Structure formats: structure tokens, C-alpha cells
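I'd like to ask you about the structure that follows.
Just one protein chain is left out here, and the rest sit where they should.
Letters A and B name the chains as they come in the text, with residue numbers starting at 1 for each one.
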Amino acid sequence: MSKSNIVSHLKQKKISEVLSTGKRMDGRSFEDFRELTIKRNVLYKSEGSAEVWLGKTHVMVGVKVGTGTPFEDTPNEGVLMTNAEFTPIANAAWEPGPPNENSIELARVVDRGLRSAETLDTAELNIISGKLVNIVFVDLYILNYDGNLIDACSAGAIAALMGAKKPVYEVVGNEGKPTGEKVPLTVKKKPVAISVIKIGDKLILDPTADEEDVMDCRLTVTFDDDGHLCTMQKSGSEGLTLDEIKKCINMAQEKAPEIRAKAIGD
Amino acid sequence: MSANFQDRNLVLPGDVLYEGRIRTGENTYRNQDQVYATRLGLVNYSPDNVSVVALSTGYTPLVGDVIIGEVIDMELGEWRIDIGAQSEAVMGIPDAVDRPFRTDYVMTRVLDIGDTLIAKIVDLDRRRTPILSILGPGLGKIHDGFIVRFTPSKIPRLIGKKGSMINMIIKETGCRIVIGQNGRILVSGPNREREEMVVKVMNKIELEAHTSGLTNRAQEFLRQLKERSR
Partner (left out) sequence: MSKKTTTKKTATRKPARSKKAKTDSWKRADGRAFDELRTIKIESGVLPNADGSAYIEMGRNKILCGVFGPREMHPKHQARPNEAVLRCRYHMAPFSVDPRRSPAPSRRDQEISMVMRSALEPAVFLERYPRASIDVYVEVIEADGGTRCASINAAAVALVDAGIPMKDLVAACAVGKVEDKLIVDLGDYEDKKGQSDMPIAYMPKLGKVTLLQMDGIMSTEEAEKALDLAIEGCKKVYEIQREALKKKYGIDQPQDKPQKELQPEEPKEEPEEEPRKEEGSQ
């Protein structure tokens, strides 16, 4: 992902130089997050929603609860579907079109975090076993790109789900009919993704777009409320030593509670 | 024959600036008897001319401009350079290399994809593609520093009358600053702190470009920043 498609050598050199002094281009330390603001329930047509600003990265998360048939192997469980959209307004180099590998990766990493942590009570989403269940759609809509989309979207997804309501259905005969009532969606866990990027031998959190442009690789680690790992994803063209991986996991683990608190709402 | 606005009023595209005979300047167009604004900006009336100083505009390449760009592609004998304009710029080897060279000259010796350079626009070809050259003092590949974006139309304010503003900043911060007319400014300083001061004062100038007394305020601002850092 990049603001243009070419990496600037000057930018690479400057960022490395500044990092070697222990700071970043915007003055932050390696572990500092940019200002994170999350507003909940901003969309009236969605069952749940959250608007996230992380620095200049701006994301809208919409949660919609519909109905459909369950998967064959889980006939009594509701379905979670996560989708990400890299809109062309978010970045000059992003062209309209079908999802590219980066937006698919983003959606799948956020999804795996939610799923592995058992965020939703999928049993409560069952309406008629084997026939009708609630489907929870989490749509991650990128409005402005300035790095660290995964963390912003993961926090936004939790915030949106926590404020989400699902329509109540009653079973009449063998059909499910909406009663018109809405109840809050149960959110059992609040998994939060923290991404660590490597530039040279430095490990830093919450990268800007420029930092992502020049990064060697990235490791995203998602933690649930109990401090358990529930997702990991490495991307990028360079490798990580075992030591670096351990450091990344530590950095992410230390940061997760702070971001979770923001996602839940102070 | 009449001006419909006061001098330096804010006008929008479609506003009728003048009715009657008058020379039309920048950011205006004439339709029969009426002169309209084509961009958002401040209208400027002089005895024989009406124009608009655009407040929001992209960069329009002009021959003679010194610009800062990035190499995005290389073809036979030619670099393609992004300068943030409506068209990419090109530069041929003769405009980059000052001595005889062979046809199989290795272009990456001079500039590679991803390199940033300071160049001069020496021509606009018949398709309005800017033709660049790095032959000349102060031009060429940039090895140090970073690029800050600045609204092209506000660059005169950053330079100041006879360079008063930019020279003041250079003096107060000790940084090397090269202004690209295309809204890209190279900053390279003795340390990060000084560089950050330049970025901060440039942000201030960009926000307050339409106000008066700015050079003095900017200088005061820089002095305060320096005080705080002691």
C-alpha cells in the first residue's frame, strides 16, 4: 500500500536517519500512537457504526444485521462477514475496482481477530436451526489513508459492534418474522489488532503512510481482553528474526489495552 | 462598464466581475460583454485589467520554473518525472549530462526511479509536456533532506518581497531550503529540531497567507520556538 506506487529514495533515507535518533518524522516515539478518536452510532441506517480517526487515517465502519441461511457445518450459528473497501477518495494512487490483495488482507485479518476471539455470540444469532440465522456484516470503509488501516479498522469494528442492535425475530410456523423490536448485539470479547512495522532494525507502532512506504515488513498481532493472542499476520518482503517477533508481540501486548479502552469508549 | 465587486473581494467561478471592455487577466474568461471568474480567489481590478488571484489551485507548469520532482519511469534516453502537474514531465539525457555520451549510456548513473531532483522547466512541448533540465547551478539529484508540500499559489508569500520571508527563515533556522514552484519544498537542516521549526513556520504561513504583517509574526514565532528549545 502506498501513496504513490514508487518508493522515494530520499524519503527512505530521511526516515531511517530520523529513526536512528530514536524519534520519528512527526516527533513521536516508536511506541506512540497518533491521536485516536472514535465516534459511535453515527449512521442511522446501520444497525451499528463507528467513525475512526487515527491521525489522518479516517475509516467508517458500518455493521448491518441481515438474515440468511447458515453454513452447512454450523446450522445453529449466525454468520459474520467482514469486507473492506479501499475507496478511491482515500488515496490518489487508489483506483476504483474490485478489492485488491491489500483490502482483502485487511478484511480477513480483522475478521480472523473477531472470529478467533469469539467476539459475537453466534448461537444468539440463530433464528431457525438449519434454515434462518442472522448475518452480521462488518464493512470497513476507508475514507482517508495515512497508514495503519488494520489497527484503525479493528478498533472501529469493536466500537461499531458494541453499539450495534439486532432485529428480533419470532418464529411463526416455520418462518421467521421481524417483531420490530431491536436488542443489543452481544459482544463477548473485544479483540484489538496492533501492527508493528520494521524499518531497518527499528520496530515501530502505528505507522504513517510514509513509514509504511519504506517499511521492510509488518507483523500484526491481535489480542483479546484476557491478553491471549488470537491472530497474527506478517506481510511485507523482508524476514523477521525470532527475537524481533517476540519483541513485536510484546509491544503489541502492551499497547492493546490502551486501544481497547478507546474502542470501548471512555 | 462596471466592476461588480470591490478590489480583493472573494469571488467564485461564475461570478460576473466586470461588464464592458477591459483586458482579461488570470483566472477569468469573457463571454460577450461580461467577464467571469473561473477560479475561487481574490478579484484584482486595475485601470485596464481584471484578474483573479486564485486561492485554491493546482500547479501549472511555466517555462523557467524551478521545480522538485520524482522519477517514476525511464524509457530509452528519457526519464519521466512526476511534478504534481496535469502532465508528467520528461527529461532527455542531453538535459542531464553535460558532456558527450554514448548511445548506450547507463541512465541510472545519473537518476534512477525513485530519485528526487531539482530541475528547471526549459520548455513545454506542443502537447504541453514540461521538458526538464538539471544542467545548471543548484539543480540535480537531491541526496539529503525531505520534501514538504505547500500550496503552489501561496509560494510568493513564502518567498516574500525580494525573498524577505524565505531568507528570514533560512537565517533563523540555519536550514537549507529550496522552493519548487510546483509546491514542493526541500528542507535540510543541521538537526531535526531545526527542520521541525521550518515545517511549523511553513504551516503557519500557509494558513495565514492572506493576512498582513506575516513576515514579522513568522519571525517572532520562530524566535519563540528557539527560546523554548533552549
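The rule we apply is simple: a contact is a pair of C-beta atoms (placed from the backbone, for glycine too) under 8 Å apart; a residue touches a chain by one contact, two chains touch by 3 or more.
Bear in mind the structure is a predicted one, so any value in this text is a computation, not a measurement.
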item	value
Option touching the unshown chain, where A:G22, A:P96 or A:G227 are the choices	A:P96
Contact with the hidden chain (one of B:T28, B:T116 or B:N182)	B:T28
Touch criterion as defined above, residue of B:S51, B:T173 or B:S188 at the omitted chain	B:S51
Footprint left on chain B by the chain that the document does not show	4-10, 12-16, 24-29, 31, 36, 38-40, 51, 53-58, 60, 62, 85-88, 127-128, 153, 156-157, 159-165, 210-215
Contact set of chain A toward the excluded chain (per top definition)	3, 39, 41-46, 49, 51, 56, 60, 62-64, 66, 83, 85, 87-92, 96, 98, 137, 139, 141, 143-146
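Rule of thumb we're sticking to: only the chains that are shown with their structure count from here on.
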item	value
Separation of chain A from chain B, taking each centre as the mean of its C-alpha atoms, in whole Å	39
Residues of chain B defined as touching chain A within the complex	70-72, 82, 112-116, 142-147, 192, 196
Sites on chain A touched by chain B in the complex	4, 6-11, 13-14, 18, 21, 23, 25, 27
